[in-house]
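One protein chain omitted, others in place.
Up next is chain A:
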Amino acid sequence: MGISLTRAAQWTMVSSSTAKLVSTPMNESLLKEILHFVEHFRSQYPQEAEHVFEEPLQWSTTLVASDFKTDYDISDSDVQSHERDSEGHPLLQLSPPTVYVRSFSQLSKLLHLAHDKKLAEVRACLEGKFESNLHPKQSNHQHSSITHRLNLFVLLVTLYSHPIMLNPKAVKNEVEILQVFCGGGDKGLLKSLRYTSDFEFSNGYRAPLWRQVQGDICYLVIEPCDTETLHITCSTAGIFLNGGIKQEGEENGYEQTSDTYEDLVTLLKSRSPHFAEKINQVEDLIVCLIKKSEAGLLYFRKTSAGALPGEPFSESSTESEEEEEQPYRHPETNTDLPSEYWQIQKLVKYLKDGDQIVTVHTLCAMMDFNLMQESCQMAIQDTGALKVLLNLLDTDEHKCEIGSLKILRTISHNSQIRRVIVDMRGVQSIVKILDSPVKELKALAAETIANVAKFRRARRNVRLYGGINKLVSLLDCLPNLASLTPSQEEDIEVACCGALALWSCSRSTKNKKAIRKAGGIPLLGRLLKSPLQKMLIPVVGTLQECASEESYRTDIQTLGMIKDLVRNLSSDNDELQMHCASAIFKCAEDKQTRDLVRKYKGLQPLVSLLHKADNKQLLAAATGAIWKCSISQENVTKFQEYKALEILVSLLTDQPEEVLVNVVGALGEFAQIPANKAAIREFGGIKPLVKLLTSPNQALLVNVTKAVGACATNKDNMVIIDQLDGIRLVWSLLKNPSADVQSSAAWALCACTENAEDAGETARSLIGGFQLIVKLLSSTNNEVLASICAAICKIAKDEENLAILTDFGVVPSLAKLTNTTDDRLRHHLADAIAQCCMWGSNRASFGEAGAVAPLVRYLKSKEGSVQRSTAMALYQLSRNPNNCITMHEKEVVQPLIHMMGSDDEELQEAAAGCVRSIRLLYMANRNAELFTFRN
């Protein structure tokens, strides 16, 4: 509301300097907005509404005494309100036709009584003679200069409804200050900065009039030292890049092409790394200057705390353990507030009125309350202490800052207070303190950030205000010296807090990148050698959080952190063990890492963590690490020595899903070794595995099908699976919407079909099963397609099944896929085609469906498996004369002859068979021709 209102008001200001408000559509809508605002002012801001104006608003009203009801003294035509000020004057007085109103509450009531004449009343009120300024709370700020009542309303409306309002003066100040730092080659902040227009309107605007209506203040052209020229629009709503306005009077280019920023410096920081770096050196100075000249503006920003409206979120990461942003919950008023509430309220008064010494005492007294208690936290928030505490952070009185942070770090455990801190721009102030020379302050600030940055907007703010770089630089200490000086001990304390803060911040993907860019990884690696648990937990926590990024995993491995992670697996702290296991879990995607874990003897501690079955988080991390490590067969052998398999099987029941996923994943890897397949059966693992096939969790299903598939290659296992109706369960998973589950299930199906006694019979007993399989051939996922082709190949070994598949149109579906370039798919596709040729007229059908020509191209593939499968398929297809002709046309003979020289006998045979078919056809043809010739 605020924006549109001011924009409009800037116009009406000019046109309505006369006594009458011109009746334009814009003014009408403006009136309506003001009406709406005044009407609701009483309910939204009850305190402010009761505030008595020094001078009454007066105007000629159309209302008469009879319009007024209770709450008013009515004598003849005069009306007085019951409500009176401290000196006994009524707050509303009507002596027709003039009405005097002395508070918003009364104004709002009056409008309520006016019914359909509301708008006329507002208009009359605005046009009415203006006696003097209002005197509400913000009286000490620039009201005296505003003489027009309309302005005043607009100001109030903006104040209460919109926290950020840039004004020409603020922009001009910022531009002027930045201009001082322009030029001077690389030493300057910017190459140049200029307005597009030298003409400044009397209201301080430089944008053309028709753009001023939209709120544009001026346009800037800025040349940074390191990137291309920026074209910037400064508008009342914020600062953003435009489509390229080069000079005044342009018609185009006004559209917004970037996010909106609240000031120029923030925008430039995000666009120019050079600027960001340099500005840090002069930032304090600039901020200081801007603040001084804009004290008023800043005051408004701070008092009208609220979320920045329309703030763009550039973050898209999916984040773990994200807090929901909840609307502010107003505590129920006056219902048995505890005595602490009133005591804190009294302290807050001293906090506001006292000097530095008194402030310190007040803060110390406040610390003595149980600040973890919600009633105390609420008291601090409701009494406005939070604002004072945040303001103290900007005072440079380090004792006050320390006291304030000590309170903030505790109360910021409350999620609502965290939010308010961010809304009040507390993050900026706290981040700034990270530069303090006083180590205690740095540590406290970092600790507070660690608490506040529990939700996304806070983390984003930390990054935008340069907090990540500062936090990373806190990590710079020597963690493992034998003897420490007090100063070095302080450094370690600071580094601990810095790591805690980074841990919180690292939940956001962009922050992970920022930490890396700031050189955080080597520092974290150094701290990892620390013997202190309180240091290790946040450090490993950060690392495992960041290890979701590939680049981190590489660094963790190459910087030798695996060794330290493995070492701490044997720590006596569950949390630390958990984070280490979790980091290994994420990093062990890489083969070298898996080998390193083995090299540093990390496998045994991982297995021993499995005994801590009560701590589910730890168990999940440990089983995850075992799963990923067991992808390397050498590791599986090692795990066997520590009897991991038996424990893993025992964990198949009564565990939460996050544990099960990992356990089953590990079993899937273990079962790649034949001996383990039998072992899983002996430990009784088959039954729970098959049971898990009915789980709704997709991640779990992918692993379960894989494990079942791996186990199914053992005949004895297969008997059990079959008894438990496992084939049907696996088959039904093809219906799962997830492509991963589909393909994984199809692979399992291959194994089951191959090894079950009467798989063909079972398959036929499943209603709709074949249809489903053929339908999946129209999937867009190559992995699904490959797995389904492989499954078809196995299923079609049974002739009856092949006949049914053919009826469901498997041939054209397969033929359609032949144009793929994916070698894995080609391999299984060719296999499936070869198998499907075995029925009826399928060979001819493949030829008609155009499957032959693309298959010939497969021969060029470098992949041995593709060549082999293709040769087999071609051999099968070549038994149809038409196919032979197509093959010959596509010059199949030469590559086939080449393959006949291969070491692979099957390939040799297939290639030779195919060539033979072609040759036979040729001979037959020739004979036929000769025969015809002779006759």
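Side notes on the structure shown:
Just so it is clear, a contact is a pair of C-beta atoms (placed from the backbone, for glycine too) under 8 Å apart; a residue touches a chain by one contact, two chains touch by 3 or more; residues count from 1.
The rule is simple: contacts and distances are computed from a predicted model.
Hidden from the displayed complex is a chain whose UniProt protein name, among "G-patch domain-containing protein", "ER membrane protein complex subunit 1", "Calaxin" or "DNA repair protein RAD51 homolog 3", is "Calaxin". Screening A:28, A:78, A:255 or A:353 against the full complex identifies A:353 as the residue touching the chain left out. From the options A:64, A:209 or A:367, the residue with contact to the chain not on display is A:367. The chain that is not drawn here is touched, among residues A:490, A:740 or A:823, by A:490. Residue-level contact of chain A with the missing chain is found at 346-347, 349-350, 353-358, 360-365, 367-368, 396-399, 402-403, 437-439, 486-487, 490.
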